[in-house]
Every structure is written in structure tokens, then in C-alpha cells.
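Removed from the display is one protein chain of the complex; every other protein chain stays in position.
For clarity, chains are labelled A, B and C in written order, and residue numbers in each chain start from 1.
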């Protein structure tokens, strides 16, 4: 089963680059085998062209290396914090895609201005609080994860599968690493359209709550009727 | 004849993705065989790569499935409302192309700022009214279509072959599904240029009515002289 | 010699599409054989994929068809007005490239904000005056050309090889049709960078006149030292 996960994580990291969400080595994706408590993640600083399923790194949920010669992505502790706190997720994708990162650098959550946003996120895409010097200088990447988890104290990570880390960029997640990549792609599209909508109308109002909820339920929950399968 | 329509609708849905107007499964195109009263439409939630002429869905004008195993696009009732109300149209395309959708999310009609707009639309591209909670919670997609039809009470759908649904995105139409896709592509281009023009000059004035009318008539009506055929 | 011109005009029209300057059939290029007084131009409304050297149209400088079955581009009279008024030019390219057209729709000339602009244009890229109803309703395309020519009453078309027609888009020219296409491509790049610069700094000042003149003379005139050939 880890072979399948390796393959999925490999493809996810390649897809992030192919879809223009990750430039150079500025991003990473991981997958979790929750029963074994093992995570497969991209090695640090390796370009997409040099990735192979067998140079991915396998660690446990405390970040101890189990397989692989390479150093894992420096963002591994952020991924691990999410896996520990959000019990239903099986994959994480971190990018610096241009529009989502612009919102993070502008220190603005992405308001829901349209139905595509509502299809995927039951609310705004939230922004973490700025980190303190203490959080920055010790265990920075783990504290980045904790800042995300704190931001979700009153939010449902299954209904809002992404966050903007202030001044940094987006982290996205899903049931699988493949789903996390899909969320990353949708998030960038949503971030772009919301940016352009606000340029056209700085007072653009968030979607009416009925319309937001209607669109979310078309795709999620017992009354979903979008697509070919019951969900 | 339905085989030819299947093929045209298949190609139209693939083109929407290839031309960058539809991302993932966020859009759909349909075609109408008006004499038989049959509509061919994309199945719900199916990606472009998995589309084939034979997994398209055929329904009657009330949305009853006539052929095809798949569930039709959830937007089918919107398409049907347009086919019932606009007697000359034979195809509908719905996208979330980024600039057109930005205008919809900004709740602004697209003013005619240039001759390319005037070549295709005899006026601004209009915006529907916001929907009421009742319209949203029962027969949402049909009511979306009715909101469009109401918006065209005093407009000619043959002279203005597209609309922005507020907070959602554009619907486009034409004599054929192929023409509807072409309108969707032109609309995105127009939406982009109008966006940029307004950024450069927020007070940019709509095209003078003589120039607007002149350009529209270069391509439409008895005095058209653009292209190789009389129209 | 007309065969070589046909080939050059064919390639120019294909290049306009390939470089993303012309979308669908929204643009055209022509070339002039000045000694014979003959112009080769794209046929009206024909897509790039359907162009061939032998379906181009040949006319004299009054627009009378000399060779070719097709109707010439509806913009032919604009091209002819330029050929008659600007004695040194041998090619014209007309596009609706997105940034240049945005400036035209915003009714703003493009100020020279940077050295790339100065390399190609000895001043702002000017904007024509709005046309009167009379000019619009009779001989519209010829009057478009006359409006350009009037705008250049005090400007040198060899030193400023492009113009924005208000509410419409750019016309570009050069010693050959190939050069006109190059100007169209440079103009779009300049228009984009000037747009972005103004978004960052609405008070951005035009380049100092010494720097403007220095850059222009690096590439033009007796003291040019850019490139591999004396000019």
C-alpha cells in the first residue's frame, strides 16, 4: 500500500508543477497512510524533473525518517501538525500559486464572492494570525502548523479545506493527496476571480448565505446531486 | 441527425476546456434538435478527458432523460428554460471563464467600451437580478433560467447572445452549440479588455451609439459586409 | 515579386495569431508593392487555419480587386489611407491585442514610461480623435484611416510606427509587413508594462527626455550602435 501512496504523492508533486501552481521547488505535497502512521513527502529543494517515487521520503507522524536517503521537505512539520489535528484528511498540498499567495501577502482572507467558491468552501478561506518572534525562531514550521490548527478552532477543516498563512501562502488538504492538489488548483482559480471581482468593485458583497449554502450542498452531504455518484 | 448533434455537443464541451474557458468540470454546453424537441448535454461532473459522444445525455424539453446512462449536467434546467423562451437558439454554453465571472461576481453588467464588443453584442452584456431564498431553495437551476429570461423581457436574445448570472457566471447561446462556444470565447476576451480599460480609466465612456450600431451592422443584418458570405 | 509579398503577408497573418495578438479573425496584415501600386491583404473573416498564400486578395491603392476570389478585409480602406499618406511604409498590421486595445478603449495614449518604449517610439503612442457620426456612417474604414493620418499631421510615422484608434484598437506599420507585425508585438508588450506600472504608481512620470532620446538613437539613425549592422 505504501507503493501506491508513493506513486500518488509523486504524481501529486509533478501535477503541482505541471498545472502552474508550483514554480521551481516552491511547494510540496504529502500523503498519509493513517493506519500505519506513515507520511510520504517530497524531498527538500528537489525540482520536479528530478523527482521519482523512490526518492520521496517516508516518516512517522513525529517526523522521524523511516525510508529514503533524502532530507524531507522543510515544511514537513507543518504537514504533520495538520495530520495530527484533522482526523479525516489524507493529503496536504502547499503551493505559492500567485493569486492565493497574493491574498496571503495582502493579509486578507478570501471572501466568498461566487458560486465556484461556495461549491468548495463553506465560508471564506481564512487567514492565520501573524506569528510571534518566539514561534518563528524555534520550531518555525511546526508552529506554522499550530497557527493553522488554532485558526480552525471554530471551523470545520472538511468544509473549508484550505488556509492562507499570513505573509506566506496557502496550505490545502483533502481525503487524499490527489484531492489536496485539486483543492490547490481550485483555490488558485477562486483567488484569481475574487481578486479581479474586487478590482472591478471594491465593495463587492459576499454571496448571500442561502446561495452559498445551496451551492455547497449541491456537492456535499446527503442531498448532493452534482456528479455521477451519491456522496 | 442526433448523431451529428452528439458529435457537435461533444466537440463543444471539449473546446470549452481546450480554449481555457472551462476549468475542471466547471461548465457545460448543450445543443437542441428543435423539431424533435430533444436536447443533448454534458453529463454532470465528468471531466473533458472522460467525455465521449456516447456518454452525453439526451433529454426532452422538460428534462426527462431519453438516452444515456449518466445524470445530466445539474445546470440542465437552466439550459431548458433558455430553449423554451428563446425560439431561435440551438445551443447554450455555460462557463466560469475568469474575466466574465469576475464581472458577475462584481455584480456589474459589462458596458460596451469597444468595437469588438459592438461586433457581437448590441448593448451591454446584462446582469441578472439576485435570486430570492425561495428561488434558491426550490428548483434553483430552473429559476436561474427564469431569472435570465426575465432579464431579457425587453432585450433581444439574438442581438445580445449572453448574460451574466449575478454571483455565478456567464451563459451564452447561439444558433448552434458551436456558435454558443464562440460567443463564450468572445465574451471572455471582451470581459478582459473592458476590465483592463476600466483599470486604466474608471470613467471610460461606453462607445458612442453610432459607432456601436455601425459595428454591429457590419456583421449582422441585411447590410452586413464583414466576411465572405451574405447574411 | 508579388509571390514573395503574398508569402510574407500570409506568414504575417499567421504570426499575428500564433503570437497571441489576434484572436479568431480579429485582425489583419497587409503588404505593399509600392512600385506596382499593389496591396496584398487578408480576406475578410477568414480564420488563420484557412489562410493560404493564394486566397489572399490583391488590390490597387484605390481598393479595386486585381487578384483573388475573396472579399478583402473590411479594414482595407484604412490600410490604403496609411499607404497613401506615409510614403516610407510597406506593411500594416491591425490587431485587437488585449493591452493595446485596453488603452484604446480607455481613450488614453500610451505614455513612454520605460526604455523599451523609447527603443521603438520617439514619443507616446498617440490616440486618434473620436469620429463624427458622418465619418462613421459613410466610408467608415477610410475615415478611420484619415483620422490616423490627421493625428500624424505633426508626428513622424517613421519614428512612431503605431497608433491607437479610440474605442477600437491599434494599427501598426513598418518598412515591411514583417516589421509591422514586430511593431504590433512590441506595442502589446509596452502597453502591458505601462498598464502595470500605472497600477503600481498612478503618478508615474514619463521617461526623462534625454533618456528617451538616448534609447531611440541607440537603435535608429546615424549613431545607432545596437545590433549587428550599421543602419
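Please note the rule applied: contacts are C-beta pairs under 8 Å (C-beta built on N, C-alpha and C of every residue); 3 or more make two chains touch, one makes a residue touch a chain.
Because the structure is a prediction, the values reported are computed rather than measured.
Undergrad: For the chain that is not shown, enumerate the shown chains it touches in the whole assembly.
TA: Output: missing chain touches A, C.
Undergrad: May I ask which residue of A:46, A:80 or A:177 touches the chain that does not appear here?
TA: A:46
Undergrad: Taking the full complex into account, find the residue in A:10, A:83 or A:103 that is in contact with the omitted chain.
TA: Of the candidates A:10, A:83 or A:103, A:103 is in touch with the missing chain.
Undergrad: Please identify, in ascending order, the residues of subunit C that touch the omitted chain?
TA: Subunit C touches the missing chain through residues 113-116, 182, 185-186, 189, 192-194, 196-201, 204-205, 207-208, 210-211, 214, 218, 225-228.
Undergrad: Which subunit A residues would touch the chain omitted from the figure, given the whole complex?
TA: The missing chain touches subunit A at positions 23-26, 43-46, 70-71, 74, 96, 98-99, 101-108, 130-131, 133, 136-137, 140, 167-169, 195, 198-199.
As a working rule, only the chains that are shown with their structure count from here on.
Undergrad: Which of line, ring, star, complete or other matches the graph of chains that touch?
TA: Per interface graph, the chains form a line.
Undergrad: On C-alpha atoms only, rotate subunit A onto subunit B and read off the angle in steps of 5 degrees.
TA: Result for this pair is 90 degrees.
Undergrad: What is the distance, in whole Å, between the centres of subunit A and subunit B, each centre taken as the mean of its C-alpha atoms?
TA: Here subunit A and subunit B have centroids separated by 33 Å.
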